[in-house]
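A single protein chain has been omitted from the complex, and every remaining protein chain is retained in its original position.
So, subunit A:
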Amino acid sequence: MKNTKSIAIGAVMLCGLFSVSAASAATTLESVKENGHLQCGVTSGLPGFSQPDDKGNWTGIDVDTCRAVAAAIFGDAQAVEFTPLTAKERLTALQSGEIDMLSRNTTWTLTRDASLGLNFTGTNYYDGQGFLINKDIGVDDATQLNGATICIQAGTTTELNLSDYFRSKGMEYQPIVFDTSEQTVQGFAAGRCDVLTSDRSQLAALRSKLSDPSSAKILPNTISKEPLGPVVRQGDDQWFNIVKWVLFAQINAEELGITSDNVEDMLKSDNPNVQRLLGTDGDMGAKLGLRDDFGHQIVKLVGNYGEMYDRNVGPDTPLGLDRGLNALWTEGGILYAPPLR
């Protein structure tokens, strides 16, 4: 009797956690404005994407994506509070209303989009999964990895891609699944595994954490598509549109040649596309429920997509990643934002 009771109480308390934030009827935009800041979920530390610097300021491309939304709403890129989340926690934190948006290099998949009550608003980084190997084992191509032991970080699409890849090639492997990326690197460094697999953008950063980075190399193979992007809750179309169009505005700004340096000059531009983006003409902002100069604020305070990329992950940063797929469509990449009109 006592035992069944404690099971019931346990179950009840668990459910209680999920019913807390249900009552709020206000839209996400209203509640964000009321709070005076945007609550944004990011990683607990991933170079180039979201990481606190030595002064405690969050930096990274995912962080800047949040800052751009804050700039659009408040005209203040600092009006963001960041919630560091592990891969396991991230979706639940968004579902339960703990955060307003998630920008935590999260891969856009059908299951996540369709069955979890979430919406992906776009892609702020096109990534793909690759392999980091110890040079000693003398492998040049992923097809030679039959029988290898592979270190992976838990809670990522990586695990499934890896399994799919090895199965489709008729190869075997042994997965060691670690909880955080630090432990994954430690496991690799200790020789527990031959190969470390992760998104390619991460491999360079993880390699730089090894005591002897030249002992490891990245294989040329890319085994999956990893479109990483911001996520919001379903059921608030206005908020979905805002987060979606903030990123589109940044991409369009780069296409139009508007940067944080020349944005004030661009206010005088005759180009109608530039005028609509910066809010000197039309009421694009009002349609989203934002100020009309939201595009101006984003570019002024955060910059266009290219600036955001170069600052955080570009060739001049420790990650040193070329634009590749993430270049504009006009420059051989696949970044293509719908027109702001």
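The definition used in the following text is that a contact is a pair of C-beta atoms (placed from the backbone, for glycine too) under 8 Å apart; a residue touches a chain by one contact, two chains touch by 3 or more; residues count from 1.
As a convention for this text, contacts and distances are computed from a predicted model.
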**Request:** Out of "Amino acid ABC transporter permease", "Nicotinate dehydrogenase medium molybdopterin subunit", "Carbamoyl phosphate synthase large chain" or "Cytochrome c oxidase subunit 1", flag the one the UniProt entry gives for the chain missing from this complex.
**Result:** "Amino acid ABC transporter permease"
**Item:** Selected residue (touches chain absent from view) among A:A87, A:L102 or A:A249
**Value:** A:A87
**Complete:** Of A:K135, A:R167 or A:K268, the residue that touches the missing chain is A:R167
**Asked** Among the options A:Q234, A:N262 or A:T330, which residue touches the chain absent from this view?
**Response** A:Q234
**Request:** For the chain that got dropped from the picture, name the residues of subunit A it touches.
**Result:** 3, 5-12, 14-16, 18-19, 22, 87-88, 91-92, 95, 111-112, 115-117, 137, 145-149, 151, 154-156, 159-160, 162-164, 166-167, 173-179, 183, 186-187, 190-192, 194, 233-235
